[in-house]
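The complex is shown incomplete by one protein chain, all other protein chains being positioned as in the whole.
Labels run A and B following the written order; every chain starts at residue 1.
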Amino acid sequence: MLGYIIQRLIQAAFVMLAMSALVFVGVYAIGNPIDVLISPDATQDIREAAIRHYGLDLPLWQQYLAFLGRLLQGDLGRSFVLNIPVLELVLSRLPATLELALAAVLMGAFIGVPLGIYAGYRPESPASKAIMAASVLGFSVPTFWVGLILILTFAVNLDWLPAGDRGPTVEVFGVGWSFLTREGLAFLALPALNLSLFKLAMMVRLSRAGTREVMLSDTVKFARAAGLSEFTILRRHVLRLISIPLVTVFGLEFGSTLAFAVVTETIFSWPGVGKLIIDSITSLDRPVMVGYLVLVAFLFVTINLVVDLSYALLDPRLRRGRRA
Amino acid sequence: MSAALLEVRDLRTHFHTRAGVLKAVDGVSFTLARGEILGLVGESGSGKSVTGFSLIGLVDPPGRIAGGSIRFDGQELVGLAQPAMRGLRGKRIAMVFQDPAATLNPVLTIGQQMAMAVQAHGGGGERAARELAARSLARVGIPDAVARLDAYPHEFSGGMRQRVAIAIALLHQPELIIADEPTTALDVSIQAQILAEMKALAKESGTALIWISHDLATVSSLADRVMVMYAGRIVERGPVAEVLHAPLHPYTRGLLDSLPALATPGQRLAQIPGSTPSLLSLAPGCPFAPRCARASTACGTDPPQVGDARHGALCHHPLGAGP
Partner (left out) sequence: MAGFWREYRENWVAVIALAVVSLVVAAALAAPLITPQDPYDLANLNLMDARRPPGFVGSGGYAHWLGTDAQGRDLYSAILYGLRISLQMGIAAGAVALAIGAALGILAANAGGKIEPAIMRVVDLQLSFPAILLALVLVAVLGQGRVPLIIALVTAQYAYFARTAYGAATAERQKDYVEAARATPLPGRRVVLRHLLPNCLPPLIVVGTVQVANAIALEATLSFLGLGLPPTEPSLGMLIANGFQYMMSGRTWISVYPGIALIILIVAINVVGDQLRDQFNPRLRR
């Protein structure tokens, strides 16, 4: 197991290296790098000083190494607009996004998986057909549009939940969280639901397909022959058997949930990194864009790693095989 | 012998498919005494497995029991409500399947799976369940049973896995075990071991056994009586020795002639010409007639029951009775 972890860590480091190279080429080489590093309003003297300071007169590979060096020290530059270090800015916004994304993914799993198992268990029932039709909608309808409808329905017409913003947070370990108070939860509910719908549809489809397959297997037949109740079979056998692909997708989708938070945060004025990147794009705050990208890439690689490792934990065949 | 444990009358299990009604089991009747071992032999598609699943109430849709009666210890099973049927399954009627690699759940330990089977019928707490499971594993000859409870199926060999499956079937000391080709997926040497152990276990605990197989040789070494199934019907039944040495039905003769163990060395093994008919388009009369050397125009009508209650067959032209 340890050897496997080390092997995966080395792989992750390589992917991270490739990602940083892509970001570097994308923003530093294609765009005018000086625009990225200092404000367009700066004087000629400052510009030239900056060019020397950042080594922009050096060959590209040396620049990349220097960029990597700064990256490793956690130096992602300063925001033009807010004039604070990018890392600090992004990290201060990250908890809000993480909380939102986590709430969305959990909602997707806890609602989607049971619905999907039911739809796979009774594929011909009208309820299952309704669930599947709804999942097609969940896949097709753009997130931003669902967000608008949610606001229109629950905030404007029914006036049950707030239409946007984050509301009050409770400080734990120096970070503010919404889910600890009733009011915070009310603010979290609509954005989380909005962000979860796509994942929910995906979880429904995956668990339905998995359940249909497992229900036809000899494992289920044997469990029935042993007199197990249908509920026990679904809960103990089916859930465990379909959980392996589900966890993989669950983890990978957590990454794309972070990305799609961009849209949801914009609609609901949720103060996370997604709103930050949109604001930085509209205000051409390039260091923030670069910082965000590097950080998201890092999160992606980490998530992939965690998913791979938990995969090994869930599937005993893999676990023992790797240990041998 | 005591009163029959199982009494099956005119069992019919049909599958309603797009192409039409498939009569997988078409009028099967037999009785089984307590502690008796009955072999059910037939080619794939003869309806032998569906018969087994019908008995335990686990016919997959689109199949369903279309008629007949199954009396188990005096209780009618056809039409029995699912909760009551579930109470019997695993408790008084158990089943063992062909491929242990497919029946055991690969992501749960043996102990977890056995505990579930124990607790499906009351069974008390976790500890009691584990103890019962370990005892059952030890009975089927798994060494170091307590430690092996925490192992996963892939950590057992094929033969050991099938022993685990048998141990699960034996957990509640059922009165009837239906074994559906339980040794087909195993190596020949292990087959013989398991066969011998099953026989000993059944005799020792007084469990009746229905052994389903395509292999007449396996069945003959194990069973007291044998039934030969063809196209959803039982074409011949009788004590093993009589069926082997004086078969009545030409189909049984054909099966015997194709067995290597019984053929004369140096002679080519005989094959039954043709293949099993499609159950969707059965002509009236004897379904074996198109492949039968003894067939006549009479075979276009339903064959009569010949022989006696001990050893009988469904045939117009039974062997040993002239053409």
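Note that in this section a contact is a pair of C-beta atoms (placed from the backbone, for glycine too) under 8 Å apart; a residue touches a chain by one contact, two chains touch by 3 or more.
Bear in mind that the values here come from a model prediction, so they are computed numbers and not experimental data.
Just so you know, the chain we are not showing touches A across the whole complex.
For the chain missing from the display, the contacting residue among A:Leu60, A:Val136, A:Val170 or A:Leu313 is A:Val136, taking the whole complex into account.
Among A:Leu71, A:Met202, A:Val262 or A:Leu276, the one in contact with the hidden chain is A:Val262. On the side of chain A, the interface with the absent chain consists of residues 15, 18-19, 26-27, 30-31, 136-137, 139-145, 148-149, 151-152, 156, 163, 252, 255-256, 259-260, 262-263, 266-267, 277-278, 281-282, 289, 293, 296-297, 300, 304, using the contact rule stated above.
Convention: only the chains that are shown with their structure count from here on.
Taking each chain's centre as the mean of its C-alpha atoms, chain A lies 53 Å from chain B. Within the complex formed with chain B, the residues of chain A that make contact are 216-219, 221-229, 232, 236-237, 240-241, 244, 314-317, 320.
Taken together, the chain B residues at the contact with chain A in this complex read 56, 58, 60, 86-91, 94-95, 97-99, 102-109, 112, 116-117, 120-121, 152, 154-155, 165, 168-169, 171.
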